[in-house]
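Only one protein chain is missing from this complex, and each of the others stays in its spot.
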Amino acid sequence: MDAPLFGVLTQLGDDSLILGQRLCEWCGHAPTIEVDLSLSNLALDLIGQATLLLDYAGVVEGAGRDADRLAFHRSAEAFRNCLLAEQPNGDFAQTIVRHFFYATYAAALFEELVHSSDRRLSEIAAKAAKELRYHAEYAADWVVRLGDGTEESNARMRDALAWHWRFVDDLFLDDADWVACAERGLVPLRQALRPAFGDIVATVLGRAGLDVPGKVWPIMGGRSGRHSEHLSTLLAIMQVLPRAHPQAAW
Amino acid sequence: MDAPLFGVLTQLGDDSLILGQRLCEWCGHAPTIEVDLSLSNLALDLIGQATLLLDYAGVVEGAGRDADRLAFHRSAEAFRNCLLAEQPNGDFAQTIVRHFFYATYAAALFEELVHSSDRRLSEIAAKAAKELRYHAEYAADWVVRLGDGTEESNARMRDALAWHWRFVDDLFLDDADWVACAERGLVPLRQALRPAFGDIVATVLGRAGLDVPGKVWPIMGGRSGRHSEHLSTLLAIMQVLPRAHPQAAW
Amino acid sequence: AGLLAAFEARVAADEFIEPNDWMPEAYRRTLVRQISQHAHSEIVGMLPEGNWLTRAPSLKRKAILLAKVQDEGGHGLYLYCAAETLGTSREDMIDALHSGRAKYSTIFNYPTLNWADIGAIGWLVDGAAIMNQVPLQRTSYGPYARAMVRVCKEESFHQRQGYDLLLALVNGLPEQKAMAQDALNRWWWPALMMFGPPDDNSPNSAQSIRWRIKRETNDELRQKFVDATVPQAELLGLAIPDPDLRWNEEGGHYDFGAIQWDEFYAAVRGEGPTARERITARRAAWDEGAWVRDAATAHEAKRAALAAA
Partner (left out) sequence: AGLLAAFEARVAADEFIEPNDWMPEAYRRTLVRQISQHAHSEIVGMLPEGNWLTRAPSLKRKAILLAKVQDEGGHGLYLYCAAETLGTSREDMIDALHSGRAKYSTIFNYPTLNWADIGAIGWLVDGAAIMNQVPLQRTSYGPYARAMVRVCKEESFHQRQGYDLLLALVNGLPEQKAMAQDALNRWWWPALMMFGPPDDNSPNSAQSIRWRIKRETNDELRQKFVDATVPQAELLGLAIPDPDLRWNEEGGHYDFGAIQWDEFYAAVRGEGPTARERITARRAAWDEGAWVRDAATAHEAKRAALAAA
């Protein structure tokens, strides 16, 4: 098995899966029907990406696991998503800030992955990059709307920024698997994407009348399976049926 | 297997288990430390009762299942608790009304079960009856305090009564298993306990400045495994570890 | 009176009435009530299915269900727009829903208790909805009829997906087949109730039919549904929970047992098993989203002011 590539693909696939799962929780509960539909759309893109990435991870692993097996039969410490993706939905400001950070990062990443020397990854990336570009714009529009909206919405955005800013270093971590694949030209280093991310964040927050948060003690661990308390309860719900009926096909 | 007795014991045990599990959710989140401790106490009693009752149910079944097996490896439709027990905690008023109805019913029931012709059930009941008498008094005290407290607490109590009143018929249902055991002198008919329940409810609500709710369309089904949507998510959390590791002992 | 006669003649000739055309007040009121009720049903109907979205047991099923629930939200949107052409606002309609003045389909006040319920909703509930809605593609009010064309197309797709979900279950493990049977047991009778009260107790039907707001009676549609669905259940190998169900050779249709109308009227009064959960969830979504809507409005106003300056 190409362990570093398997590591990279599960990191990518788990990000999409867990964030997509979080967005599913909004269904029927969003501030307007239009937002409800948009969040479902974002979730649908992410679940689609997760399926492609984890199916490919299963092929690389060569142990007969497909995307469903990887999604529904791993425990929390085997998940390699970033901590940002698993954060609770909170209010709509929290969801938007989480999505803004994630999609801004991921759009840039997948645009680079289009040039991966791995053909299958590059094809997946071509589709995903287009989707994520839209996600980043959608989230940025809401960042501006909520930052610039009312005093209350601005205050909620400041809280949301303070909550999620702590997870940005974890989002951009290049772990050993990632570095090994970067050296083979399969993926760009995440750190290389960070300056452009910083510029976009500064610009959008500037338009929103929000300050870029200052330096904080970063919370790390997602890529190595050290998650927050939020992941295991998310998985308890998500995996309940396949766990109760391990032999079943659906 | 004595199927009716197994049915009765799972009904009793599941009531305790599911209500106890609900109270566990309050831990660390109650309005005062004193209330937090009291709710843990109630939960502890209920989990203890569930253990005794379900262990006995396993013995009656004779298929090698103990209380843990019954608690952690059945799916929602095999649970026979009343719908009341599985209702969400909501605010503290909801929790108190749920507990007031349940404990008032259960204290009277277990006092009768002390005279069961089944020796083991009668011994379990002796311990449980004393505990549940205290539960009923504790809950009634809070009903009065909250009903008589402020306008807000009174309004919340009215909402809580309206929510839970719909489940009282289900609570008192004598299903076929129950009737069969009643005929053998193992249990009293629940319906026989209903008038006294009505009197206590009327007295306590009267002291609380609250009206006894009027007639509503009853929601039924707990005893036959037709639950509300709330049970399956409760079980997804409660059962997560034994389901993920079916062979493990803890 | 001349207006009314002209209106009735157009309707009788199967012409479409358009928003700016003259129409009787009762026609407008009936349509607003019916279209907004239909819109509310789509929106509230997202909740019982959303309840299993986070628990869908495969990524493919999760994506299908997401897309389905999204379609329902979309239907809700066009239907609110169609109702708005009659001079009511979305806010008013939503307020009527939240305060209990407006109704929605009683079917969504039943709980979704296992994964097979998602299949049963697609198969039976969307199936019944299609029976109700296909004739509405030719309903007399143009915007409603056009919305129905799109809705029906998507609902047929949902119905097939629901049936496909159940097929996977009945061909799966015994406990999966049991889920499917359990779901059918619980959804069968509520689905039959979706066609509304029996004709002899449906006071508004006659006028609605004359005005082509309805085109078939409740009992006619219910019979059609039973006749179409029974063979589908047989194909699944599932038993319909009605001991009185049997083929009526002479009539060329299935006879079926008595419907518990008292349960139906309780559900209509808002006393269905999960009615409180549904309306609580909708109100909470609306109330907790108020600051978002306010912020969007405030931002829009600032932008407009800047653009104007």
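A, B and C are the chain letters, set down in written order, and residue numbers restart from 1 in every chain.
We take it that a residue touches a chain if its C-beta (ideal position, glycine included) is under 8 Å from a C-beta of that chain, and two chains touch if they have at least 3 such contacts.
Worth saying up front: this structure is predicted, and the values here are computed from it rather than measured.
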| item | value |
| --- | --- |
| Interface partners of the hidden chain - shown chains only, full complex considered | A, B |
| Hidden-chain contact residue, picked from the options B:Gly28, B:Gly64, B:Pro195 or B:Gly214 | B:Gly28 |
| Residue of B:Phe92, B:Tyr138, B:Trp178 or B:Trp217 in touch with the missing chain, whole complex considered | B:Phe92 |
| Touching residues (missing chain, whole complex) on chain A | 75-77, 163, 166, 216-217, 219, 221, 226-229, 232, 236 |
| Absent-chain interface as seen on chain B, which is shown | 17, 21, 24-25, 27-37, 40-41, 43-44, 47-48, 50-51, 54, 67-68, 71-72, 91-92, 144-146, 148-150, 152-153, 156, 237-238, 240-242, 245, 247-250 |
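Convention: only the chains that are shown with their structure count from here on.
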| item | value |
| --- | --- |
| B-C or A-C - the one linked by more C-beta pairs in contact | A-C |
| Most widely separated chain from chain B, with each centre as the mean of CA atoms | A |
| Geometric centre distance via CA averages, chain B-chain A, whole Å | 42 |
| Contacts with 2+ other chains: residues of chain C | 55, 175 |
| Per-residue overlap in chain A, given as positions that touch at least 2 other chains | 237, 240 |
